[in-house]
Structure formats: structure tokens, C-alpha cells
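Each chain you see keeps its place in the complex, though not every chain is here.
We just call them A and B in the order they show up, numbering each chain from 1.
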Amino acid sequence: MHLFIHHTSASLTLNENASPEVRADFERHFNATVPEDAPYYRHTLEGPDDMPAHLKGSILGFSLTLPVKDGALLLGTWQGIYLCEHRDRGGRRTLTATLTGE
Amino acid sequence: MHLFIHHTSASLTLNENASPEVRADFERHFNATVPEDAPYYRHTLEGPDDMPAHLKGSILGFSLTLPVKDGALLLGTWQGIYLCEHRDRGGRRTLTATLTGE
């Protein structure tokens, strides 16, 4: 199954589905390494959270291709799908899911 | 549709197709966070821009899988395809496009 998010400031990735601390550490890590107000940003018109959101988006990616078997996603025990919102106020997000194969 | 770039120092990603500043900020951000001349690089034979190019390549990725509907790419309004050249002089690049489905 292919999942695709139609935006440039929100991502899809996989990661641990058990401890919510992992999701919070994700946010803190990417805020630390892709900072707001980097001196080299020129694209600042849409606010300080916009350019970091674009960068985080491409680092984490906008789609997932996941194996399916017997009608169910074949994920690892600890794998869950993360929809990462990189804007402070992201609004509604649109995804497309496509199933391929027999 | 699947797009694949047959190289290890150039990437494919999606991002904003409107402001060219976003593309320039991408280049500045990855140059700042994946520097040339990091003290821990050993693979330096092909020049100071080579190892950073490999790292940027894997961070951004070498392929895109994009949904297609009614014969057209189903991208978000602001999504455009970025071919990211990570070498200073990258030369010619080869891609393969594969269409799957009915």
C-alpha cells in the first residue's frame, strides 16, 4: 500500500508505536537540528516555522510504501505510522492511499 | 509512478514549487549541516564535495513514488519534484520512470 501526503510541510514516516516519548523526542530532535531563524534562510515570508517545516518534510519524506499480506499491513511489531506535522498551525491535511497488486 | 535516480550523489525529493528561495535555502541548509571537510571523513579521494554528496543523497533519498489518477500525477498544489545535485560538477544524470497499475 502506498500512502502519500499532498503537502510540503508535513511528513509520513514509521517509528515506534509503543512509547509516546519517542514521538516527543522526534519533535525535539528535529527542532534542535532544523532550527527556526537559521541565519541562511531567505524564505521567511510565511513565518519562522515555514522553512524548517519544508526541510523536515524532505528529510522524513512524504510517502510510505508498505507491504500487504492477506488483506492486512505487514508491519513490524513496533512499527506504527507517524504523520508528522511540521507547522505550528498546520490545518487540514490530505492523503492518498493506493493499493497495488492482486 | 516511480522515479529513480541511478546515482549516489544526487537525490529526488518533493518540495515547494513556488518560491525559488526554498530551493536555495535547501542548498544552504544541507551545506551547513552536512559540511565539507568534517574531521571524521575518510573517503576524501574524490574531493571535498564527494562524501557530503553521498550523505545528502541518502538523507533525501533516490526515488519517489507518486500517485497517478486519470493519466496525471496527483500532487499537492505546492508540490514540485526536486532533482537535487549534490556535487559541484555533477555531470549528466540518468533516471528511470516506471508506471504501475492499469
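Simple rule for what comes next: a residue touches a chain if its C-beta (ideal position, glycine included) is under 8 Å from a C-beta of that chain, and two chains touch if they have at least 3 such contacts.
Just so you know, these numbers come straight off a predicted model, no measurement behind them.
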item: Homomeric assembly size (copies in this file), of which only 2 appear in place; value: 3
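We adopt the following convention: only the chains that are shown with their structure count from here on.
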item: Between chain A and its twin chain B, rotation from the CA superposition, multiple of 5 degrees; value: 120
item: Chain A and chain B, separation of their C-alpha mean positions in angstrom; value: 17
item: Contacting residues of chain A [partner chain B, same complex]; value: 2, 4-8, 33-34, 38, 40-43, 45, 51, 54-55, 57-59, 61-63, 65, 94, 96, 98, 100
item: Of chain B, residues touching chain A in the complex; value: 13-16, 19, 21-22, 24-26, 28-29, 32-33, 59-61, 64-67, 74-79, 82, 100-101
